[in-house]
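Here the complex is missing a single protein chain, while all its other protein chains stay put.
Our next item is subunit A:
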């Protein structure tokens, strides 16, 4: 494999010759110090989110392949150094070189819990936009550059970054259009783009990078649904990010259910607002989406059907419904009458309350499993349906010890019975159920016949 030949440290991913320290792995090669209060930093920090200040590089970096020209930028992995230089957090750095000065801005690494990506993305956009306004040659730069890590000069201490005090994030409205001029570096070689389509693609790619996706994921996303327009891809992804998802989990979801990328933005927005109304926006959506990707693609009518059953037939409160759907998103895909039957079994047959049903994710288990375990315990004498006053003669086992545990643990702790007996019981129960069903339908027929005779 190729070996890096740069002098000093560099950010490329090639193997380093022995003796050279790579940055930022061992962290100690760079002395990063936060600049003293500058308008620049204050402005950026003024946004909501964790403080990831712009810093000045105090020591030089040996970077290969760069020419030191103004207008070049680079992105690579790194760490932040908070004030005092003690706490390091992983992030990605954007280096911007302008005449004689450079600025390094930390971007959150993909999946960084503290920072909501959309905000950062917008922040990044703003700063770049501002920089671009200030540095005309950057604005004009539409080429994809190679791996450009310039030999950065040190900044004389005391000099502040007044020139960049134009950044006033609050003044700018965060709209995706501002992303278009962002220029990115890639580690791999890229052909110089000429046509607008590639430019658009490039822009999309750059936006995705800013959002926190790494390159492998981006390539994967672009290829998973080739018929989808990159811009649409971006719109949909942005929409998801706005709903509170992070890039990594979102990538997993999209990989699992690529049909989501085919959604129309209108449809997406409509469904998003509906989900928000149900209380499933922001932090809750990730889990719902993971458990039920179809929540965006399924018919409104079907979701309505489920919500209606939960609200009107089962009498769950709105809050309970939100929690229920958050915890067991698969419920959205259930058959409404089966769902109602399951609820009735819980409420009437087992004597459970609404709260128990919600807190123990009761509705996600199959009715077969529920019946098997409940009836086994009941016939063993270890579970009693509470009477009208809600009392039982024996203390019933906790619902979580009935359903949430593995079968082995259920048998050992809750049922205190053997696996072979349970197997036989399951077979017998299965037969009982079959026969009572056919008996019930026979009785129905008989009833009908009797009616006729009268």
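Following the convention adopted for this analysis, a residue touches a chain if its C-beta (ideal position, glycine included) is under 8 Å from a C-beta of that chain, and two chains touch if they have at least 3 such contacts; residues count from 1.
The rule we apply is simple: contacts and distances are computed from a predicted model.
Candidate names were "5-cytosine rRNA methyltransferase NSUN4", "Trafficking protein particle complex II-specific subunit 120 homolog", "Exportin-4" or "GATA amidotransferase", and the UniProt protein name of the unshown chain is "5-cytosine rRNA methyltransferase NSUN4".
Considering A:197, A:229 or A:431, the position touching the chain not shown turns out to be A:431 (whole complex). Checked against the full complex, the candidates A:282, A:423 or A:442 give a single residue touching the omitted chain, namely A:423. If you put the missing chain back, the residues of subunit A touching it would be 376, 379-382, 416-417, 420-421, 423-425, 427-429, 431-432.
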